[in-house]
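Every protein chain except one is present and positioned as in the full complex.
As written, the chain order gives the labels A and B, with residue 1 at the start of each chain.
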Amino acid sequence: MNENIIEIKGLKKKFPGVQALKGIDLKIPAGMITGIVGPNGSGKSTMLKIISGLIVKDSGQIEINRKNKEQHLMQDIAFLPEINHLYKWMTIAEMIKFHEEQYSNFSAAKAEELLKFMNLKLEQKINNLSKGMAARLKLVLVLSRSTEVVILDEPLAGIDPASRERILETLIGEFDSENQTIILATHEIIEAERYLDHVIFIENGELLLSANADDLRAEKGKSIRELIGEVFE
Amino acid sequence: MKSLISLIKKEVRQLNILIIVSTLIIAAWEWFLITRTENWPQGLSFGLGFIPLFFLPLIMLFLAYNSYRSEWGANTIYLLKILPRRGYEINFAKVFPAFAYYLILSGALILVNLYFHQGFLEQAFRQAPEMLGREVFSEFLLLAYLSYLITGIQIYLITQFSYLVATFFNRFRLLISILVFILSHYLILRIGGFLNYLFNWLPDFPLSIFTETPAGVSETTIYIGSAPFMVIAVIMIGLFFLNSRLLASDVDV
Partner (left out) sequence: MDINFNAAYPIYEQVIEEIKKELVRGELRPGEKLPSQRKLAKKIEVNPNTVQRAYREMEQRGLVETKRGRGTFIKDDDQVMIEIRKDMAETAVKEFIDEMISLGFKQDDIVEKINDNLKRRDQDE
């Protein structure tokens, strides 16, 4: 595997009234779980959406070093958005079927296994899911695919503690460090801290820090959480 | 292919309510005209039977505008844009069911109307010789219907285009859509006019016309230029791919 799965150079993006990304240079290591930490509005979501093709960059380069560059980018990236992006009129079963039909690397069998673990039933209508259930379902859809890159945009925000635990448990359980890279954007760390290989701090569209988590702990003698409290205003 | 069909199926399910309601209303209207208007002057019920044809393009306009507005509104545009599908696949899944609906409903409506008013039509044709110079050309009707279908598709694609362009802006989206809608029609006229020259060499459609004169029935052939049809077909295909490209590469969620 290439050392860095994603390389970003000079990434800029402006929204009306705000420069969301001011020229980011970043390398995301392959086979690791990278946490991108930053307050709301820091630009981390924007950056991930640009990587996933949801938003168009203003300038800069993004190189994604995936194995099979011939197939559609989104076969190799599994993206979990912060908002609820699923069709509310579908049942979970229908959504699973739809994903199976659309993605070549989606395993319905895996999905059903994960659904059971997440305590979700096939007959449930997506409209009737609580926030925690919807978050768990979104993760099931993402992890039922064997993709090179998994991008999670705030997978734990506003989720009840029980669901959070389930989500992290499943995530680390399914993580294939030989073939997969996980990128997790969050504005607070708490429980996710122990699973991170690499951390990136972003604030106001600028990169503050990019380092191996354990190296950072050794150097600063602090937990990532404590560092967050210090580094961010 | 399988993934495209899956997308189309999903789109059809999303269109559901409007399709069913409008079909029922039109069916009820036709049924009413066919069964309940024996006392009415024959020509009236025949003519009224075609009224839904005025509404179908409006429905296409609504379907087109809603095709992506509904996705943006429910945030499901995220789901669409993270699919490993080309823009034209996603857009085809939107356009095809709408157009199929338009085609089937208008076609069925016309056929049903013609079928149930055969008596009246035969009568009208027999009276034709009295109206000097009146010509009957069935092929012309076909071309007219073709133009009607093109109108529907044109309205659909232009409305879609207008909505997509408006997403580049943060405010006044409806106003911008309307402006683009109007401007697009003008643009298409001008582009069409220019392209017409390019397509001038294309063979024309021959139409045979039967004229009934005091001397008897005679057949003449007139030629209708096919260039305008080709031009509009090319423009529509171009617009379809333009919309697809905008969706895939240029819009932000």
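The working rule: contacts are C-beta pairs under 8 Å (C-beta built on N, C-alpha and C of every residue); 3 or more make two chains touch, one makes a residue touch a chain.
The model shown is predicted, which means the values in this text are computed figures rather than measured ones.
Note on the chain not shown: across the whole complex it touches A.
Screening A:K67, A:K116, A:K131 or A:R194 against the full complex identifies A:R194 as the residue touching the chain left out. Per the touch definition above, the residue from A:G31, A:P81 or A:P155 contacting the chain not shown is A:G31. For chain A, the residues touching the chain absent from view are 31-33, 169, 172-173, 175, 177, 193-197, 213-215, 217-218, 221-226.
Convention: only the chains that are shown with their structure count from here on.
Chain A and chain B, compared by their mean Cα positions, are separated by 43 Å. Chain B meets chain A in the complex at residues 2-3, 6-7, 10, 13-14, 74-79, 81-86, 170, 249-253.
Residues of chain A touching chain B in their complex: 16, 49, 52-56, 71-75, 77, 79, 81, 83-89, 98, 101-104.
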